[in-house]
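Heads up, one of the protein chains got dropped from this complex, but the rest are sitting where they should.
So that you can tell them apart, the chains are marked A and B in the order they are listed, and the count of residues begins at 1 in each.
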Amino acid sequence: AEDDGESGGRVFAPPSVRRLARELGVDLSTVDGSGPSGRVTEGDVRAAAESESEAAAETTD
Amino acid sequence: MVVGDIATGTDVLVIGAGPGGYVAAIRAAQQGLDTTLVERDAYGGTCLNYGCIPSKALITGSDLAHEAGHAEEMGIHADPVVDMSQLRDWKDGVVDQLTGGVEKLCKANGVNLVEGTARFKDENAVRIAHGGEGQGSETIEFEHCIIATGSRVIQIPGFEFEDEHVWSSRDALAADSIPDRLVVVGGGYIGMELSTTFAKLGSDVTVVEMLDDILPGYESDVARVVRQRAEDLGIDMHFGEGASSWREEDDGIIVTTELEGGDENEYRADKVLVAVGREPVADTMELENAGIETNERGFIEVDDFRRTDTENIYAVGDVVADTPMLAHVASKEGIVAAEHIAGEPVAFDSQAVPAAVFTDPEIGTVGMTEDEAEEAGFTPVVGQMPFRASGRALTTGHADGFVRIVADENSGFVLGAQIVGPEASELVAEVALAIEMGATLEDIASTIHTHPTLAEAVMEAAENALGQAIHTLNR
Partner (left out) sequence: MVVGDIATGTDVLVIGAGPGGYVAAIRAAQQGLDTTLVERDAYGGTCLNYGCIPSKALITGSDLAHEAGHAEEMGIHADPVVDMSQLRDWKDGVVDQLTGGVEKLCKANGVNLVEGTARFKDENAVRIAHGGEGQGSETIEFEHCIIATGSRVIQIPGFEFEDEHVWSSRDALAADSIPDRLVVVGGGYIGMELSTTFAKLGSDVTVVEMLDDILPGYESDVARVVRQRAEDLGIDMHFGEGASSWREEDDGIIVTTELEGGDENEYRADKVLVAVGREPVADTMELENAGIETNERGFIEVDDFRRTDTENIYAVGDVVADTPMLAHVASKEGIVAAEHIAGEPVAFDSQAVPAAVFTDPEIGTVGMTEDEAEEAGFTPVVGQMPFRASGRALTTGHADGFVRIVADENSGFVLGAQIVGPEASELVAEVALAIEMGATLEDIASTIHTHPTLAEAVMEAAENALGQAIHTLNR
């Protein structure tokens, strides 16, 4: 995979972002990174967490 | 909470006060958990007492004495004499200061300290056998336990460390005189660090290694720089030979080695240092009572949070399978285990595990080699900067070696570095951060690096990988 922050089975994201993903229950490998070369940022993880909870809210609606 | 007359209870019990255990205990206590740390020997474990710290202190002394005696080219004329028992005392002073510090830090963070050997009664209790006579034993019940019992030196048949002529690394580090002739069995990092140290202190050193190079696990062009320097220091290296026996003769000993074809060689020496590796200490605590098994090599297997098969029992450090036996790995694992017990969203997810060898010159590596990057599915691009093109290296008089940086060609993400040269152990820190952050070659190349520093070579290597180095020709 090119330019999606994931190569060689690895997601490129800073340690603080990886921790946040665990905290918010976000699977990093499903997040589209908006940073350089697809690096996953804090904002990407928060957005993913939000859209997941929105999706969850919609399905329970 | 007191659970009975002879039994006490604790939230977290940590077994072993090495860099795995004491760090885990301090962090657990910082998380507000009632924490108890059991140690049967000395605070700081192998690392502070018999490993990292004393070896680096002796290296400092041997470097200074050797350098000052070999700086005529710089106009410095000296003929240093080393008083080994004074050097040992200085080293012991450093060790005492640090181990005393560990004890104080544990107490200051509210860790309960218990001296003795811990053995499991079951999944929620250990019995502590106190060392001193008539000290008896006590039981400690725990919610969670962190095993950090470390490793011990491997002994080979015929070479008993009890014998005064046979040294373990621990004996070598406690020496109060310099042997005239030293045979070192094993050319791994501990063997090579000590060979260099004693060669600089004046010993005639012979290294005997079963494999065909020193420093197995390191790339051959990295090892070559150290091997060349070792040769220049007069260290005699023999490959494809295993030590088979030794005997006393005249004033010294003779070490016999076996070659592949069955031939034998003999080396005269005063001491023989056996440094063929270390094995986990998992047999001191009756693990089976807690339902934990070790793998076929004696290590404990753990998950991403350093949990063993028994969910409330964690293991960290040298005793753990799959991660390198290094102090900073032990400490990191200790932190992960302690925070996981406290409910923090942690995991052992480090992308970059640095390692250093304190030979002359030093080696510092982190992340992937070019081959490893290829295997992992990347398209590696590498950049290199020789220290002989570094202004700072030349001004220190130490310009052997190079910085190599490995990145993914498509994304530019930095994947690893192999550094051999002055302060290599320090220089990897920047690359480790780069890898963890998901930095690209361009990120390193466009960060201003102070002139004149060795760290500029990291920047230059990144620029070289990008085809735009200033101080080397681009590939």
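In this text, a contact is a pair of C-beta atoms (placed from the backbone, for glycine too) under 8 Å apart; a residue touches a chain by one contact, two chains touch by 3 or more.
Quantities reported herein were computed from a predicted structural model and do not represent experimental measurements.
Engineer: Using the definition of touch stated at the top, determine which of B:V94, B:I156, B:I254 or B:A376 touches the missing chain.
Structural biologist: B:V94
Engineer: For the chain left off this view, which of B:P216, B:G277 or B:G391 is in contact with it?
Structural biologist: B:G391
Engineer: Among B:T294, B:S331, B:Q384 or B:N464, single out the residue that touches the unshown chain.
Structural biologist: Answer from the full complex: B:S331 touches the omitted chain.
Engineer: Looking at the whole complex, which of B:G16, B:G61 or B:G116 touches the chain that is not displayed?
Structural biologist: B:G61
Engineer: Please give every residue of chain A in contact with the chain that is not shown.
Structural biologist: Within chain A, the residues touching the omitted chain are 14-16, 19.
Engineer: So which bits of chain B touch the chain we can't see?
Structural biologist: Touching the chain left out of view, chain B contributes residues 19, 23, 26-27, 30, 47-48, 52-53, 56-57, 59-61, 64-65, 67-69, 71-90, 94, 97-98, 101, 105, 108, 326-329, 331-332, 350, 352-356, 364, 389, 391-392, 394-397, 423, 425-430, 432-434, 436-437, 439, 443-444, 446-456, 458, 468, 470-471, 473-474.
The definition used in the following text is that only the chains that are shown with their structure count from here on.
Engineer: With chain centres defined as C-alpha means, what is the inter-centre distance between chain A and chain B in Å?
Structural biologist: Chain centres of chain A and chain B, defined by C-alpha means, are spaced 35 Å apart.
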